[in-house]
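Worksheet: one structure, shown below.
Here the complex is missing a single protein chain, while all its other protein chains stay put.
Just so it is clear, A, B, C, D and E label the chains in written order, and each chain counts residues from 1 on its own.
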Amino acid sequence: MSTVVRNIHRADAGAIATLERLGASTVHEAQGRTGLMQPYMRPVWRGARVAGSAVTVLTPPGDNWMIHVACEVLQKGDILVVACTSENSDGAFGDLLATSYKARGAKGVILDVGCRDAAEIAEMKFPIWSRAISARGTVKASLGSVNVPVVCAGVAVKPGDIVVADDDGVVIVDRKKAREVAAAGEEREKKEAANRARLQKGELSLDIYDMRKALAEKGLKYVDGPAE
Amino acid sequence: MSTVVRNIHRADAGAIATLERLGASTVHEAQGRTGLMQPYMRPVWRGARVAGSAVTVLTPPGDNWMIHVACEVLQKGDILVVACTSENSDGAFGDLLATSYKARGAKGVILDVGCRDAAEIAEMKFPIWSRAISARGTVKASLGSVNVPVVCAGVAVKPGDIVVADDDGVVIVDRKKAREVAAAGEEREKKEAANRARLQKGELSLDIYDMRKALAEKGLKYVDGPAE
Amino acid sequence: MSTVVRNIHRADAGAIATLERLGASTVHEAQGRTGLMQPYMRPVWRGARVAGSAVTVLTPPGDNWMIHVACEVLQKGDILVVACTSENSDGAFGDLLATSYKARGAKGVILDVGCRDAAEIAEMKFPIWSRAISARGTVKASLGSVNVPVVCAGVAVKPGDIVVADDDGVVIVDRKKAREVAAAGEEREKKEAANRARLQKGELSLDIYDMRKALAEKGLKYVDGPAE
Amino acid sequence: MSTVVRNIHRADAGAIATLERLGASTVHEAQGRTGLMQPYMRPVWRGARVAGSAVTVLTPPGDNWMIHVACEVLQKGDILVVACTSENSDGAFGDLLATSYKARGAKGVILDVGCRDAAEIAEMKFPIWSRAISARGTVKASLGSVNVPVVCAGVAVKPGDIVVADDDGVVIVDRKKAREVAAAGEEREKKEAANRARLQKGELSLDIYDMRKALAEKGLKYVDGPAE
Amino acid sequence: MSTVVRNIHRADAGAIATLERLGASTVHEAQGRTGLMQPYMRPVWRGARVAGSAVTVLTPPGDNWMIHVACEVLQKGDILVVACTSENSDGAFGDLLATSYKARGAKGVILDVGCRDAAEIAEMKFPIWSRAISARGTVKASLGSVNVPVVCAGVAVKPGDIVVADDDGVVIVDRKKAREVAAAGEEREKKEAANRARLQKGELSLDIYDMRKALAEKGLKYVDGPAE
Partner (left out) sequence: MSTVVRNIHRADAGAIATLERLGASTVHEAQGRTGLMQPYMRPVWRGARVAGSAVTVLTPPGDNWMIHVACEVLQKGDILVVACTSENSDGAFGDLLATSYKARGAKGVILDVGCRDAAEIAEMKFPIWSRAISARGTVKASLGSVNVPVVCAGVAVKPGDIVVADDDGVVIVDRKKAREVAAAGEEREKKEAANRARLQKGELSLDIYDMRKALAEKGLKYVDGPAE
């Protein structure tokens, strides 16, 4: 029941790089508005944007033993994704683990539990997203698993799926769709750039996206007002 | 049922300027501790302080169509106030809308839903308060209304009421009481300045506000202690 | 029932200084993972780290009268700890009280209620942890107590206990155990420094802490994978 | 600022009786899905269904003085609606107040605060909806208002508006629209009765409401499956 | 992107019957403490216990169109499982849908959104678990999917997985492990029956499960007390 899977498939490095540049919001749109973790997942410090292959951990509450175990199977560029068997905010990850994961090449960590040593981690510029910041330490008493499918903050994550995280949250991309989503995201990016330029000049999105007819058909009424 | 009111009354620009300078906490006190939105409404980035006339939107969950509609009726200096028919944290407002609203002269946006593109919006220095930051995009499928009375984060807002927002939260001032509240706020500000100087020297508020007698009458007892 | 205790025992200044340097997470571990307030207690601004003797207040909701009272009995280096008889987020502490407490030598304030004037307090660099930021002001109508035992954010606090607070949260140390906890924390700090150096070089915590045997005995299985 | 308005307009008794029979869900639909309080408002005991004219109270947290005041201006058939200036769950209403309000003819009570004496109130069969059940008593120290417009659990309520409450929650109907909403609700009721009979026989709502074409136009695809 | 899968594999009826008899808590234990939805999922009325094959729906917030669609592909004995793309408590399922689903043979409904017509549904004895009871109706405007893998209340659910629900909550069993889990549950049941008889006579679980040695080895100390 408690298993560590040593090897995982990883997505194409180019696709990962593109997804990282696009960021969570664009990627989320590009794959049909799916894969976003719940918005309680917040960065420990603002300003990071990363993407990488998910190494997953399933842990019982108040225990970080499997996070120590997972570090060995992680490769350069991977992102740790920690799910918990029940809701828990204990500080399962602190500056020592951050030092270790950084040294081994991890690009970031996603914790559906708590993070501690927030000040030190911000100073290290090591990217972490968590459901809480909490000084509460954890034990090393019960097993869990590494590199099994998990549900983390409301999203199903398979080992090797791509994690895209920034100030807007954490999005998971199916490994096999990485290139397709990256391409769709770049398409979207181009369209947005064109629209941004028009919006900056004061044009209305009502006109740019040609919404007036659909609104009228739905029954939207304009009145002059004010009523009083 | 789905209506856009094109024109609204706006308050005196001078009163709005005063309310902006005073900020949310002083304005809230000055009008008898009313009109404060619930404290889950937080700035997307810290440090902004704005006041302006409310252009209101009522939207269904997961839909930002009416926010596109509202941009057309908004005038320079206004603040968008978005209420939702049910609790929802989806990212209904992002950097493209921010670009558009900024270009049209909006001073800020209040969202009882989510905001996305948080990093870009912080960089633009466009002031937004929201109940959540979320990468989740929204559809343009169902109508709502623009410039109707709404309840936003626990406060009734009429179009044209004044929005005052800063790091302490979001306060709504009745348009017709704008000058009266501004005057009361300035009065309060003066008194506070005098008291601040005395407090800085180490005087006690117990003495400055002359509280000892009232405390004694209520029955407060002093003992020397410590008990152990 | 409503009592102000004027004098309290305070812990050894050296122990307090050590606990401050160690910070909340290390202190929490050093005393057997006890005494941590719930993680909803967050700093109003990031970056402070303080320790001091607790001057406690118990207040009814929406009232800050006793906070004015407590200021008189506080001594240089103390930290105010405000508990509330029911869950409440009103802004019971603002920049005037911060000015006063700072002038009297307080090192910080812990509020299981709300804080207002967040921008001003951040600018003053006066350290405050609270359950909320809220512009809502409070009345001075009902009594509470000062320097009685309270439960604040889930932790029992006696007057004179040591408060240790930083970006990771707020920890309470029993006054009589201050030196013992400080010593245990320094011990832990040394061990962590040694381990940090090894982790930075890429050694695994699995090896440093010698976990492999215990994991195997618990039944952890390794498989090569990937499954698909 | 603290005012008791003695008299209010009340809606037509026939309209109120119809709204009561229809219940919260049908009334909410009949008026265009507006006016529903947040779903945290739950009945203290299951099975009641009432409608009546709103007598409103605005109270500070932890204080029930104005609830005592409101009892005098309430008339037979009215429903008390208690809003609070900040989030609070203290038990502001218990069996003595229930006895009093029942004796004066109140049909029920809506509390955006807590209720206590839940067992006794269930036994009395006095209908109460509240945000919490809590033994915590309240003080009589600070004023509020009676029969002023309030926001209660997310809905703006004017004195004399109609309250409709049952196991599904609490809906507010604008007094001036009472008859119109009652008529629309009855219309809806008839249509639903006809549809219910067809559904009971196993007909699909897809066919009864003729949805297939619209679904296809939107792009819904059917596949046989299962995929594996 | 919006797809309805018409056919799904279903588990062995005998295994489903066993899982239903065992109930959520025993099944959860029997499969290694996995598959439990978050505890906010509560029965609309207490006392039901059901198991059946999952027909899944993914819906946008505030929309129940796909629930109408799913009814057609559901077979006698199935259980509907509704996941939502974002957190939402609107009443997407009421007595008309309950009438329809019951007529088509559904054994129950699991809603990670709201349920309305709670009184009528309790009277019909139709088993529903939901995250909220809410009178708020929903639109039929945006597509979702039927019989695709979803995450519902924190658990990954594939079409055809077995849903086991009672007053303790909702557990999902992988379809392919249905018999194995049923067998493990029956084993557990037998052991529990034997232990229950001993516990009823006053024997201690410390002795029945032979815990004393392990506790002592972990370092548990007994003292006589009381200290004071």
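Basically, a residue touches a chain if its C-beta (ideal position, glycine included) is under 8 Å from a C-beta of that chain, and two chains touch if they have at least 3 such contacts.
Please read all numbers here as calculations on a predicted model, not as lab measurements.
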Chain not shown, its touching partners among those shown: A, C, D, E
Contacting the left-out chain in the complete assembly, out of D:104, D:177, D:198 or D:212: D:104
Selected from D:23, D:60 or D:91 as touching the chain missing from the view: D:91
Touching residues (missing chain, whole complex) on subunit C: 1, 32-34, 38, 85, 87, 149, 151, 154-156
Hidden partner chain, residues of subunit E it touches: 24-25, 28-29, 33, 36, 39, 42, 46-47, 49, 166-169, 171, 192, 195-196, 199-202, 204-206, 209, 211, 214-215, 218-228
Chain not shown, touching residues in subunit A: 60-62, 85-90, 134, 136, 139, 141-142
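The rule is simple: only the chains that are shown with their structure count from here on.
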Which listed pair, D-E, B-D or B-C, duplicates the contacts of A-E in over half of its pairs: B-D
Centroid spacing, where centroids are CA-atom means, of subunit A and subunit B in whole angstrom: 30
Whole-Å gap separating subunit A and subunit D, where each centre is the average of the chain's CA atoms: 40
Subunit C, residues touching no fewer than two other chains: 89, 134, 136, 142
Graph class of chain-chain contacts, one of line, ring, star, complete, other: other
